[in-house]
Every structure is written in C-alpha cells, then in structure tokens.
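Let me begin by presenting the structure, written as structure tokens, before commenting on it.
Shown here: the complex without one of its protein chains, the others still in place.
The chains carry the letters A, B and C, assigned in the order they are written, with residues numbered from 1 in each.
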Amino acid sequence: MDFQLSDDQLAIQDAVAKFFQEEWNSDIRRDALDDGPVKISDEIWQQIVEMGWIGIAVSEEHGGSGLELLTAAMLAEEGGQVLFPSKLCTAFTTAFALDQCQSGDTAALLTDHMTGQQFVSLAVDEANGTFGPENNATAATLAGDGGTISGEKILVPDAECADCFLVAVRLNDSGALVKVAADAPGLTITAMQRIDGQSISSLQLADVPFSSDDILGGTDDADQVLLRTYEFWTTLISADLLGVTTKALEMTNEYAKVRQQFNKPIGSFQAVSHRLADVKVAEEVGRSLLYGACLALQENPDQCFPQVSAAKAWLSDAAAEATEAALQLHGGIGYTWELDVHLLLRQARSHAVYLGDAAYHRKRIGNFITG
Amino acid sequence: MDFQLSDDQLAIQDAVAKFFQEEWNSDIRRDALDDGPVKISDEIWQQIVEMGWIGIAVSEEHGGSGLELLTAAMLAEEGGQVLFPSKLCTAFTTAFALDQCQSGDTAALLTDHMTGQQFVSLAVDEANGTFGPENNATAATLAGDGGTISGEKILVPDAECADCFLVAVRLNDSGALVKVAADAPGLTITAMQRIDGQSISSLQLADVPFSSDDILGGTDDADQVLLRTYEFWTTLISADLLGVTTKALEMTNEYAKVRQQFNKPIGSFQAVSHRLADVKVAEEVGRSLLYGACLALQENPDQCFPQVSAAKAWLSDAAAEATEAALQLHGGIGYTWELDVHLLLRQARSHAVYLGDAAYHRKRIGNFITG
Amino acid sequence: MDLKFSEQDEAYRKKLLDWLASSGELISRTMQGTDDSGERNPMQAMRDWQKHLYEAGYVGMSWPKIYGGYEASLTEQVIANEELARAKIPPSLNTVGLTIVAPTMIQHGSEEQKQKYLKRILRAEDIWCQGFSEPGAGSDLASLKTNAVLDGDNFVVNGQKVWTSAGHIADMCVLLVRTNRDAPKREGITYLLADMKSEGITIRPLRNAGGGSHFNEVFFDDVKIPKENMVGELHGGWAIARSTLDNERSGLSGVVALEANFKRLLQLTESASIGGEPAIEDAHTRDQLAQYWIEIEGLKYLGYRTLSEQLKGQKPGSQASVGKLFASKLRQAMAKNALEIVGPYAALTKKSPHVMDRGRWVAGYFDSLGYGIGGGTSEIMHNVIAERVLELPRSVED
Partner (left out) sequence: MDLKFSEQDEAYRKKLLDWLASSGELISRTMQGTDDSGERNPMQAMRDWQKHLYEAGYVGMSWPKIYGGYEASLTEQVIANEELARAKIPPSLNTVGLTIVAPTMIQHGSEEQKQKYLKRILRAEDIWCQGFSEPGAGSDLASLKTNAVLDGDNFVVNGQKVWTSAGHIADMCVLLVRTNRDAPKREGITYLLADMKSEGITIRPLRNAGGGSHFNEVFFDDVKIPKENMVGELHGGWAIARSTLDNERSGLSGVVALEANFKRLLQLTESASIGGEPAIEDAHTRDQLAQYWIEIEGLKYLGYRTLSEQLKGQKPGSQASVGKLFASKLRQAMAKNALEIVGPYAALTKKSPHVMDRGRWVAGYFDSLGYGIGGGTSEIMHNVIAERVLELPRSVED
C-alpha cells in the first residue's frame, strides 16, 4: 500500500507550478470580471497541448500518457491555486469521456482534442433546478441513421472556444452522449455570466440533427460512461476547490505573519490563528478525501460515487470557509477589488454549486449509507 | 411601552436570590445522583408555600397574587441558577392550569395546592417517541357520571410527593385534563431516572376510575387549557434553562479571571474570551426571547406558541452550549464530580429534551411561518 | 412589561404615515435622482429629501431644540425608526454627519462649532465623511499615523485615510490625526474638522470585492486646517472618538431590515426548488427559516430591552456590540442559506440568463461579508464584549 504522491507525480507537480508561475497572472481573472469571460491566450493553450497535459490520464492505447487520474486532478489543483481557468478540467473531462468509448470516430476526435486541433466541451446540466446527469430530460429521437435533439443545456463550460460538444441526452430510454458541432443548425449558444468570470453558456437545441456516428460508444453502456464522466469531472472540480482552499490559506497565513496590529503580528491572536488552524484541518481532510476519490475512480469506476461525493461535499464547504476566512482575516483590505481574495472567493462559490452542491452530494451519500 | 423588569419584580428577584442563597446548596443535587431523586426538604417547601410563591401568577379571584406570568418565570430562572429542583415549575404549571378552569372543585384544589395542603403534578408526555400534547393517545371513556383511563404517561415530574395528578387524556375526541389521585386504584407509579437526578416517573393507568367532577373545567375548551398549560410549562422550563446558562457563564467567567496558565489569566486568551463572548450573546438573546414568550403568553395566550417555541428552541441550544463551554474551558477540573459544571450540564441536557427539543420547536415555528 | 403604545403614540404614528403618504412624489423623485426641475441630479434630490424629512420632524429627533433638534420622546423615536425603515424611503446621504459627527459635537464641540455645523447637518447642507482608519491602523485604530503640526493658526496635515465612505461626495470630514508622536499612542491624537475642498486633499475611490465603489482613500498633502476646527483639547482626540464609537444606534432599524430580508428569503423558498421539490418543503430549509425567525425575534426583543433602559434614562450598555455581532452573523447566515436554496443558479451574475431574482442573492452575499468587517470587525466585537461586558482581562495590548 502507498497513499502518497509518487516521485514522478511530485516532479510533474513542480513543473506545472513553475509553468503557471511563469505564464499565468491572476490579474487576467480580475479584468475578466468587467470584460466578459476569461480567455486563455492561444499561446498558453498551445504550450499546454504541446506538453501533453490534455491526454495525461488518457490510456496509452488511445494516444495518451496513461498516468493515474490523480495526476490530472493534481494539475487541476495547481490550476485552482493560481486561478487558472477550469478549461483544463473541461479538457480532461472530455478526453476521459472519449477515452472510455470504443467507436473509431471518437478515437479520431480524441486525437484532435489532445493535439489541439479541436476543442471538445460537454453539455450535461439542465435548467430544472437540480443537479446530476440522472435528471437529464433533453430528448434525442433516432430514425434510421440519424436523428434530432431538442432541449436546453445550461452551465456549459468554455463554449466560446469549443468546436463541438458532447451533449448528454435521453435516447431510447437510456442516457447517451452525442457529438454536436458548435455550428450545427438549430444550435444557439448564449453566454451566461458567472461571478468568477469564467466562460459558461447555455445551449438551445432546436431539432439539431445528428447522425448515428455521432453517438459515443454506442448506446449500450452510455449511462455508465456518462456517469463515470460526471464523477471524474466532479473530482476535477473538487481538486480545483482544494487548490483554491490551499491558496486562500497560504495567502492569509502569510498576511497574518506580517500584518501588525496592537504591536504584534495578527497571527499571534488566537481569533486569527485558531481559525486558520481550522482551515488547515479542513484542507488536510479535503486533500485526503480527494486522493480517496481519485483512487476509487481509478480502481472501481462504477462504484466510486460515495468517495467522489465525499470529496465534492467536503471541498465545496472547505473552499467557502477558507475564502471567507481569508476575506474576514484580511479585514478591510481583503474586501477590496485589488486583492485576489475575492477572486478566490468567487471561484470557490462558483464551483461549490457546480456539478452538485454539498447538500446534493450528502444526499447521494445518505442514499448509499442507508442502502 | 416598557420591556424591562419592573422595580417590584427586581425586588422580588433579589429576595428570591437571597432565599436560595441561604437555604439551598447544590451539593444536594450532587448527592441525589447516587441516592435517588433529589428532594426538597419539607421545611424549605413550607417556607416557599408561606411566601406565597406558588400562587404568584394565579389570578387574584382564585386567591393568587395576580402578578405577571413573567414573575413566575423569573423565579424559575433564579431556581435554574442555583440548581433548585424544577418542582417549582411543576407547582406553577398546575396552579396555572387550575387557575384557568372554572368549576368549583378545581378552585378548592387550587387553594390546597397553593397552601401546601396538596401537591398537584401533571402527566402529559407519552412513550410515543415524540413531543407535545397533540400526540396524546391515553384514552378516557366516560359513561354517565364516571369513567376510566388507561394508558401510560412518562416523564411525569415530582410524582413521589404528588397527592394527585392532572392527566392529559383523549375524551370524546377532544383533549381533557382529568384529576387522578396518587393512590387511585389501577395507578402504578414507577420511578424513571434522569441524568440530573430530578424526580421523574412513569404512570401506568389500568382502568383508573374517575368521576365527571374530576374533569377540569368541563370539556369545552379543554384542548385550549391543556395547550396553554403546556406553553406556560415550556416557558418555565425555558426560564430554568436561562438560569443554567447564566450560571454556567458566570462560573466560567470567574474562573477565567483567576485561573493562570502561561503566566496569564486564561481569560486573556481569545480562545477562551471569544467563546465566552459568544455565550454572552446567546444568553442576552435568550433572555430577550424569554421575555417575549412571557409577554405573548400573558397577552395572547392562544396564539403564543411561536414566541414560546422560539424561547425553548433557543435556550435549549444556548444552555447546552454554555454548559459545554463551561466544561471545556474549565479543563480537567471541569470534568470532575466535585465541580458544579456537570450538574449544570446535566440539567441543561435534561431540560433541552423536556417538553420538546430544539428541533421540535423549530418545526412548530416552521409550520407557523409557512402557514 | 408591555409593548403597547399609548393613544398619543398611535396618533403620532398616524400623523407620520399620513405625512409619508403625502410625500410620495418627492420620494419617487429622490429614487429617480432628479431635482425639482426634472433634471438628473441625484445628490440634490437626496439633499432635498433629507431637508423635507427634517422639516417634518423626523431628523434630529433626539437633539436639543437649541441646535435645531426636536427633543422627541424615545417612544416617538421608536415609532419613527420602525415606520421609516418599513416604508423603504430613500437612504440618508448623511449617516456619518447624523450619527457620528453631530453626537460628538453636541457632547464635545465648542458653541461656535455647534452653531456653525449642526443645523447644516440636519438639512443635509453639509455631507460629512469619516477620516479615522488608515492602511496601518484598522482594528488598532489608535496606532494611526496621519500627522498634524500646529503652524500659527493652522494645523498642517499629512497622511492617508482609508475606507472613507462617501468621501467623494462629502463637504466635510471628521479627522483623527497624530499631534504628538512621543506620547503613548492614545495620548497624542487630536480630533479635527476638515473642509473637503481644502487644497492638498486627493480622493481616490476604492472598488470593493463585490465590484461597487463605496469607499475611498483620502490623501492629505500639507492640508491646512484652521485651529478653531479642533474639537476638544489638543491631544485629547482619542477619548472623544471613543465616546462616538460607543454611541451606537439601538439597532431596531437593523431588525426591520432583517425582517424584510427574511420575507424575501421566504418568498424565495416558495419559488425555488431543491432536489426537484419546492424549497419550502425541504426539511433543512424549514429548520433554517425557523432559526432565522427566532434570531430576528430575539434581536427585536433585545432592541426593546435596550430602548426600555434608555427610556428609564440609563446609558445603553455594551448591548450594542452584542447586537452588532449577532446581527452580522445572522445576516451572513441568511445570505449563505439563500445561495444554498438558489442552488445551481447561485453563482450567476445579475446580467446572466437563468439568474434568479436579478442576482439579488449573490449581491446580498457579498454585502453580508462586509458587515463582519465594517464598523469594527467581528473579532473586535468579541473583544469588546469580553472586555467591557464580561470584564475579562484584555487580550490585546494597548
């Protein structure tokens, strides 16, 4: 047994941190709050593609690096720390979905996605006031070699730069993922606006046509692929939340050491230091749960939901607590636009309710426990 | 408008506090934990009777002092502070119930109760796993001038010293309070044991006979009398919980000023002082809610339940918090038998689940709000 | 103990409500921000509104008549406070002037200062801002560094203030400055009144976490302030400022605001759904709503207790700190709970498709976070309760 990052993983982590440090600046996130969704420059994205990040956890047979899912989560966490947009999580997630599918077309699409030829996003959530792919009601009808999709998807990530979407639909009473091109007839993309300035859209689908080749991996185990994909995506967003938690704690901890009031660093007052200790506990527990979720996904992908929900529920709360503590303990300066505290808070709050909030995930666990 | 204790009330409060200080000692409560339920000596009880406490809030037309219900609650609070048994609350409650009833027999019983000739207790709760008089299922059947009662009542206070009980029953599809003598045939009294060592029993009623004269105030508004009585009782127990809260805070506050660790009084550490500040806030809010409940009971007795539930819900939580904080902040010594901290904690926990716990009372308020 | 109002009180209430009903036109003009000629001029509209309010007797109610006040009874103040808050009239432009500057001046100012400024505050002829906090002096206000040197008939002031609400629209500023660097920190502070149009004052708006700009930084560069603008004694400013900080409001207007929040939250639970069911049927949500109802009720009765003490002529204790700490926690809890109820849509801005209630809930959340910082952080409120109410030894050194 071994429940730690391997030396290889630690080396990758260092390299990723270094890349972000050199190439990314959180001011881009601040500016995006006024000027529309945040964009990763083509140059940075190209580097990411070239470093092979997108396929890092894709199986070797499909052209990826075949590393543990944990490695992708680790990258998502590093991204969260520096407020890198979660387009990275989107890219990992669609790569994962495509990797799970058997048909020849998806292999080509996966290659395009990993090599930056096409960017594939995915559309799952609907405006029914609740979470989870189970409540998916967007209907696809199939007649012969093709069919149409009608419905609305919301909270679709990175639609601006997507060439196509994997759309979760109901098809013959079972779930399916169908590929829809961004310029498909009948598809309207409307920008939504999220408090963290990240790209998020709604897709209106009005009799959008598709061919049977566009159905990922047949319809046989599509429900399972969809669910696994959702679990993986949720885990990546949890990793991002862990990064936000870590960064909020680190910023506040540093500030508490240098900020003087009453002739002492404020970190010497227990009102400050004990609250930070609680955040530290939340972070350590959160990291442990994230590792547990990654391991469950890797080894037991069709029964991993309790561990995934545990990580998402805990980290949704932990990131909110850590960023609110950061704001409060920074005092007035923490409440200003200039400091990154509110950027972290915005991302924490956005991701806390993305792909299921804490209450939703605790409900899943409640159902699991009580059988 | 005036939302303060009057000068008269303040004078009564002082006198009561002085009486308790001279006559009562919390060691009696500690000893009772080993030796069966706590008993108030006949001498002390006689003094209480002679001072006219029992009828303090009973209407003047029925021989009481006709003071505000708040005055009785104030006495209950003083009792809570010194860990005086809640027999006082029982006595106030049955006096209140009898005061509300019109029939001649109850007037005589009330006089006996106020003058110490008879002690009247009351039996409401049943072993159905929930709270409140609404769930009362003990059936009385009436045939001509008499009838019988069968069922079980639990958590009946002060049965050891009771001459008779007001038993809440279902009679002709409505609630009623029926007087049952302690030595009635078919009545078995079994001692229950509560962690605070107070007298609490179950009554098994097997075809216990009663005459129609034993039905309090006719059957017309019996449901209302019963409910009002329960609200008043609940308010008194809330007052007792406020007393426990106040005392726990006071003890701990004093200790925090004198106990030295790391060359300072521990009250100068924010881990201690801020927690005590939170308890102070809880106490002030609790006192305010108690006053609100007393006023609602007094002025609007049939619609007072939201205010009564607010006080009970809040003070159940506040007393638990205050006494747990007391135990924790006293450290090891707070966890010993010798200190009164655990006596306060035991009373807080006992009364927190007596007459409805916080969750039950919040449910009542939830129903009120969403109407 | 009773909460009944006398017939006379009720007559007073009726008069107020009649007056409010007859003021509809001015209220809507103020809300629209137009002056009496219909031109857009929000500042003038607000000034006009406050003057109207003052002339009707609802500003300066507790002040001495000789300075333009009304010496109204406290019960009248309670009624006015509740009814005005309930009526959602335009907010006052001049909070600092009315709640901080005027009480200080009445207690510590010279007769000339009182005559010169008080009536202008009442009529909103002067809008005031507060120059207390500095980048290095927040919770530890007494460590402030903005420097003033007496040179002839003027103080010459250099330094920087921050978190100055309304700084960009204010006519005047109450200012704490250091006049003696060698004395212990609380003994070298002086209380000044600065004209915001003085040469050498630069105002820079500060954007807050929610994106709004209510605060400012104010820079002082050799600003001359006449000697007669000193309140109290030289180096005696700390005690004056401290008495002002203690002079907090009863908080009943805060209760009315919380009641309005609660009502909106209840409406939200009727329109939103949790897990496919109406939120109002969700057991956890019902439990939370009940808890907020309890806490608002508690805060209201706490306010009544404080007021009753004042009615009997007792000085309000530190119950104001209890109320502030409790109210800011409650406000934050309600704001967070609203986000839980809004669920998937909780992170959308007001401009987004699918946003609920035009983004009110996210905006309210950001606002709620500010309540634990502004006007004394929750940590400082804990200290105040521990030290002044519980009389525990200080946890911070002076």
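Brief remarks follow.
Basically, contacts are C-beta pairs under 8 Å (C-beta built on N, C-alpha and C of every residue); 3 or more make two chains touch, one makes a residue touch a chain.
All figures in this text were calculated on a predicted structure; none of them were measured in a lab.
Across the entire complex, contacts from the unshown chain go to A, B, C. Residue in contact with the omitted chain (choice from A:86, A:307, A:328 or A:347): A:307. Among A:190, A:288 or A:336, only A:288 touches the chain left out of the display.
Checked against the hidden chain, the listed residues B:20, B:92 or B:269 yield one contact partner: B:269. Of the listed positions B:155, B:285 or B:365, the one in contact with the omitted chain in the full complex is B:155. Contact between subunit B and the unshown chain involves residues 33, 125, 127-131, 135, 154-155, 190, 192-196, 202, 260-264, 269-272, 320, 324, 327-328, 331-338, 341-342, 345-346, 349-350, 352-354, 357, 359-360, 363.
Touching the omitted chain from subunit C are residues 282-284, 287. On the side of subunit A, the interface with the absent chain consists of residues 1-6, 68, 70, 253, 256-257, 264-265, 267-270, 272-274, 276-278, 280-281, 284-289, 291-292, 294-295, 299, 306-307, 310, 313-314, 359, 362-363, 365-366, 369-370, using the contact rule stated above.
Definition applied: only the chains that are shown with their structure count from here on.
With centres defined as mean CA coordinates, subunit C is found 42 Å away from subunit B.
Here the CA centre of subunit A is 54 Å from the CA centre of subunit B.
Shared interface positions of subunit B, defined as residues touching 2 or more other chains, are 269-270, 274.
In subunit C, the residues touching two or more other chains are 379, 382, 395.
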